[in-house]
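And now, chain A:
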Amino acid sequence: MEVLGLFRNIETAAEGVNNLLGENIPEDTVTSLSSVPIPKGTVIKRDHSAWFQWVTLAGGVIGAAAGFLLAAGTAMLYPLYTGDKPIISMFPVGIITYEFAMLFAIIGTIAGMLFQMRLPCFSKKAYDPEITTGMIGISVICDTEQERDKISGILDRSGAVRIRTDEEVK
Partner candidate 1 sequence: MPEEEGLKQKNIQEMNEKMLSSIRPPTGKWVFLAVVLGAITGWAAYAWWVQLSTGLVVAGINRPVMWGFYIINFVFWVGLSHSGTMVSGILRLSKANWRRPILRAAEAMTVFAISVAAMFPLIHIGRTWKAYYLIPLPNSMGLWPNFRSPLLWDLTAINTYILGSSLFLFLGMLPDLAVVRDRSVGIKKKIYTVLAMGWRGTDREWSLYGKASTIMAALIVPVAVSVHSIVSWDFAMTLVPGWHSTIFAPYFVSGAMFSGVAAVITLMVILRKAFHLEHHLREEHFDNMGKLLLVISLVWSYLYFAEVLTIWYGHKPIEWEVFIFTADRYSFLLGLMVLGNAFITIPALCFRRVRRSVTVMLFISILVNVCMFTERFLIIVPPLSHRNVPFMWGNYSPSWVELSITAGALAGFALMYTMFAKFFPIVSLTDVREGLEMKKKLKIGRSTVNARIEGE
Partner candidate 2 sequence: MNRREFLQLTGAAAAGGALSSCTINPEKLIPLLVPPEDGSIPGVADYYASICRQCPAGCGIIVRVSEGRANKIEGNPLHPVNKGKLCARGQAALQALYHPDRIRQPLKRTGVRGSGEFSPVSWEEGLSLLAEKLKGMKTAGARKGMIFFTPELQGTILQLVKAFTEHFNGMHVPYESLSLESHRKASVDVYGRYELPDYDIGSAQYIISFGADFLETFVSPVRYGDAYGRMRRARPTVRGLFTYAGPRMSMTAASADSWLPVKTGKEGILAAGMAGVILDEELYDGPALNIYGLNVSELKAAMADYPLKRVAEETGLTERDIFSASRDFARLRPSIAIAGDTVAHQTNGIDSIKAVHLLNLLTGNFGKQGGVRFSPKDLKQTASSYSKLLDTIDDMSGGSVRVALFHGVDPVYALPKTSGFEKALGKVPFIASFSSFQCDTTRQADLILPDHTDLESWGEVIPSIGGDIGVVGTVQPVVRPVHNTLAFPDALLSLVKTEGGKVPGISAYGDYPAVLKEHIRQASGHKPGADFERVWTKTLQRGGIFKEDSKPVKSINRSGKFIFTVPRKAVFSGDEKQFPFHLHIYPSAIMFDGRSAHLPWLQETPDPMTTAVWGTWLEINPKTAGSLGITHGDLVEVESPAGSIRVPVVIYPAIRSEVMAMPLGQGHRNFGRYAAGRGVNPLDLLETVVDKENRLPALGATRVRIKRISKKGGLITAGHPDGSYRGELLEI
């Protein structure tokens, strides 16, 4: 269950968050929705440590391996001499390795990022198009009906323009 309160600006949104915390709603159930990145901590004080750079690294390593295999391995499969170049010649293999490493690193980054964002997800969540016109949304995850009503109450009191829950979206 999710409750979403729309606020006109960051100040009021922060206000709302304060009130929520005041009513001791655990902070890690609260999150903010916005159409531009909000400076860290202005609304939600929670740092999301990213780990997907490790996927980038892994991608790079695997890419390098793949590139090396391709350049060196295939040359071994049917060894044909060309000019004075050895069958496995350092520079070409290096270049291919490099290119593949970069390719897989890039793929890894995007993949890892989406993975950590838990995107793509098309399951209906509490949302309001107005967010993309500058409104700030405060969404709270909760389990029970009364909690929900309580939270929406708080948000309403702290000046939310509109309250939405994922039920009504459904």
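Operating definition for what follows: a residue touches a chain if its C-beta (ideal position, glycine included) is under 8 Å from a C-beta of that chain, and two chains touch if they have at least 3 such contacts; residues count from 1.
A quick word on the picks: all candidates are chains of the complex that A comes from, given by their letters.
What you are looking at is a predicted structure, and each value in this text was computed from that prediction instead of being measured.
> Candidates 1 or 2: which touches chain A in this complex?
The single touching candidate among 1 or 2 is 1.
> Would you pull the chain A residues touching candidate 1 in the complex into a rising list?
The touching residues are 8-11, 14-15, 18, 31-48, 50, 52-53, 56, 67, 70-71, 74-75, 77-78, 80, 82, 85, 89, 92-93, 95-96, 98-100, 102-103, 105-107, 109-110, 113-114, 116-117, 119-123, 125, 127, 129, 131-135, 139.
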